[in-house]
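In this view, the complex is presented without one of its protein chains, the others remaining in place.
Which chain is which? They are A, B and C, in the order written, and residues in each are numbered from 1.
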Amino acid sequence: MERLALKFLVVNDDGIYAEGLWALAGALTPLGEVVVVAPDRQQSGTGPAITLHHPLRVTEIGAPVARVRAYSVDGTPGDCVILGLETLAGDGVEQVVCGINEGANLGDDVLISGTVGAALQGYFRGLPSMAVSVAGTAPRFDAAARIAALMAGQIAAGALPGRILLNINVPNLFMEEVKGVEVTRLGRRSYADTISEGDDGQRKYYWIVRGTARWSEEEGTDIWAIMRDRVSITPLYTDLTSRSQLASLEGLCPALFGGLCLRG
Amino acid sequence: MERLALKFLVVNDDGIYAEGLWALAGALTPLGEVVVVAPDRQQSGTGPAITLHHPLRVTEIGAPVARVRAYSVDGTPGDCVILGLETLAGDGVEQVVCGINEGANLGDDVLISGTVGAALQGYFRGLPSMAVSVAGTAPRFDAAARIAALMAGQIAAGALPGRILLNINVPNLFMEEVKGVEVTRLGRRSYADTISEGDDGQRKYYWIVRGTARWSEEEGTDIWAIMRDRVSITPLYTDLTSRSQLASLEGLCPALFGGLCLRG
Amino acid sequence: MERLALKFLVVNDDGIYAEGLWALAGALTPLGEVVVVAPDRQQSGTGPAITLHHPLRVTEIGAPVARVRAYSVDGTPGDCVILGLETLAGDGVEQVVCGINEGANLGDDVLISGTVGAALQGYFRGLPSMAVSVAGTAPRFDAAARIAALMAGQIAAGALPGRILLNINVPNLFMEEVKGVEVTRLGRRSYADTISEGDDGQRKYYWIVRGTARWSEEEGTDIWAIMRDRVSITPLYTDLTSRSQLASLEGLCPALFGGLCLRG
Partner (left out) sequence: MERLALKFLVVNDDGIYAEGLWALAGALTPLGEVVVVAPDRQQSGTGPAITLHHPLRVTEIGAPVARVRAYSVDGTPGDCVILGLETLAGDGVEQVVCGINEGANLGDDVLISGTVGAALQGYFRGLPSMAVSVAGTAPRFDAAARIAALMAGQIAAGALPGRILLNINVPNLFMEEVKGVEVTRLGRRSYADTISEGDDGQRKYYWIVRGTARWSEEEGTDIWAIMRDRVSITPLYTDLTSRSQLASLEGLCPALFGGLCLRG
């Protein structure tokens, strides 16, 4: 295969040492140049958060993958994308690839996923972006890395339609054990967080513990696919407008605001 | 008016001392019980982030508004909602009201807004939730507080359809100067962040500076309304699935994955 | 008593909401002007640490004690002293008074005490400074507040010799129950920290738990006094040079470094 002259920014939320990050970087190097910009510590749960109130520090580190430049940042995954695109990676980044996350990022959880949050920041800045996660703890990353490279190549080849923001979840299996690949929509879940209360000897503390979520396991959703050992590929966008409620709210507006009410 | 027996959780992202928080709490006390749970410091830009990797500390403080219980938390706005609903506010919270933020939260920015992020966490947990912001720095909060109370009352009265997650932006004007109220969709913007590089004497630093965004000022969007001194009310939901791309991605799937490809 | 025209900077490490801080501020207001600058969250264990790598934010808050200006800072107690003296408190601060800490600060622990650390930063900047702590959890602050005000008045009157840095520990008793006041030296302790290991569902964590220290309870030490329900007043300075070892090290120098070795 001819070597593609691509340039990737690779980011994660598990931190610069995470095995999944380097599995991803390694899988993309055959396709082009890879620049890694990753948080110096675990940043799960931060979503697309960015750091506005204080400056960030960057340390260039020796990457464990050949021909990869790598930077550690004391900020969020979103910060890493912005610093990467604006300065660290130099010009010409064509895709932002995020992960490989340890643990699935499904349904409503994508809004607090640092992996998906990083991809959102890339997408906001006009680049095709993708988040890649492996379901399960202590995951193996081979299948996910291969799928990430495959999709990155297809995006580069122009095979995918329009602006692309993909959320990819891969079962924790060897590639040959994977049962299928499915294009999905985000599933719904209800939340079952609990608070673990404790004491450090001096003061009470509260620790948020993510409960076993109750998923609505409809066919066609990401969670449905993952539970059947299939790869889930969900196209995302970023418009949270609830269009189905626009008309009814407009209908109510005059009752609420009288003459102040204008048609949207 | 008969006093409604409502119970509100009030959260913000500017921190427990912010004037807008107490303007909001004060406006809701005539409608029912108000419990404030807010971050101990500025948390703008954190979106719906939650803290999973370490415990949180809570301090009950004396509120500057009568009959309001108030708690300071060393975490994110999202953490405040979860702690508030799970333990601090006790049973029976009926609405989560977030703000009043200093500065508008419009378009794609809602995804990194801590104010909207807190409302998202309330909505995820099944409660009608609302984010309220005032455009402009050094804002006055009267009009926004009145509108928040009005909408809270309507939600309580069952006047609004279905599950409710509202993003409300108010121009920085007295109520009588407001030019209208509009139900809107989120506007699009393109990003123009820059990185301010500096040096603290020892090491280089990078500071993300949010640039003056280039907004696409289409009629019917939140930004369009705010620029015309109108109140913008946008119904949100949380499904980021790009439904318009589902079909075309499914069409491409066989070419990418062959027999592995399944119909979603 | 004639009102003294003094000016105090009051700082703590338990955070701006701590009851002991306001007990101290209240006790000093009869002596002169009081400006409170305190961390926005718990900062125990930080010693004299200062924040060099990012900027700090300051919020002026409404103090629960009349005629006191108060500022919340997102930094360490040491940061609060520096910001207070350099800018927030204005000119003319004559003493830095730190506390009242919940829990004793004795022996070697003074080096990691944020309360003593703040006093050190005041002393470094040429001002008489004092750290005040109450032994025991859930302490009452009356006796400590009275002793702090008494010592502050004496310092202001020039009654104490030379540069003053005092570490004051008060038993958790009413003033009339206190068994005595003693000028002490710092006691020695040996450390018995343990590490509590746990898991948050995803990753292992390590939590430092301060063990019950084994104190060497020699007569004349601060710990000896406190265990006898006496107030302990220890004059501190900041020179960690081990003078008793200087000569023997010099004697060894030629054997180690030959001709390079010079007399100090």
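Everything below uses one rule, namely that contacts are C-beta pairs under 8 Å (C-beta built on N, C-alpha and C of every residue); 3 or more make two chains touch, one makes a residue touch a chain.
Just so you know, these numbers come straight off a predicted model, no measurement behind them.
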Query: Out of A:142, A:200 or A:229, which is the one that touches the chain we can't see?
result: A:200
Those residues of subunit C which, in the complete complex, touch the missing chain: 42, 44-58, 78-79, 82-83, 86-87, 108, 110-112, 117, 120, 124-126, 150-151, 154, 159-162, 164-165, 178, 180-186, 190-191, 193-198, 203-208, 210, 220, 225, 230-231, 233-243, 245-246, 248-250, 252-253, 255-257, 260-264
Field: In subunit B, positions touching the absent partner
entry: 42, 44, 53-55, 57, 102-103, 137, 200-203, 207, 209-210
Query: Please identify, in ascending order, the residues of subunit A that touch the omitted chain?
result: 15, 17, 40-42, 52-54, 57, 59, 61-62, 64, 72, 74, 200, 202-203, 205
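Operating definition for what follows: only the chains that are shown with their structure count from here on.
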Task: Going by C-alpha centroids, which chain is farthest from subunit C? Tell me that one.
output: A
Message: Do subunit B and subunit C, two copies of one chain sequence, contact each other through the same residue numbers, with over half in common, or through different ones?
response: same
Core chain by centroid distance, with centroids computed from Cα atoms only: B
Query: Approximately how many whole Å separate the CA-defined centres of subunit A and subunit B?
result: 21
Field: Cα-centroid distance, subunit A relative to subunit C, in whole angstrom
entry: 45
- request: With chain centres taken as the means of their Cα atoms, state the distance from subunit B to subunit C in Å.
  value: 40
Field: Where subunit A touches two or more other chains, by residue
entry: 42, 44, 53-55, 57, 203, 207, 210
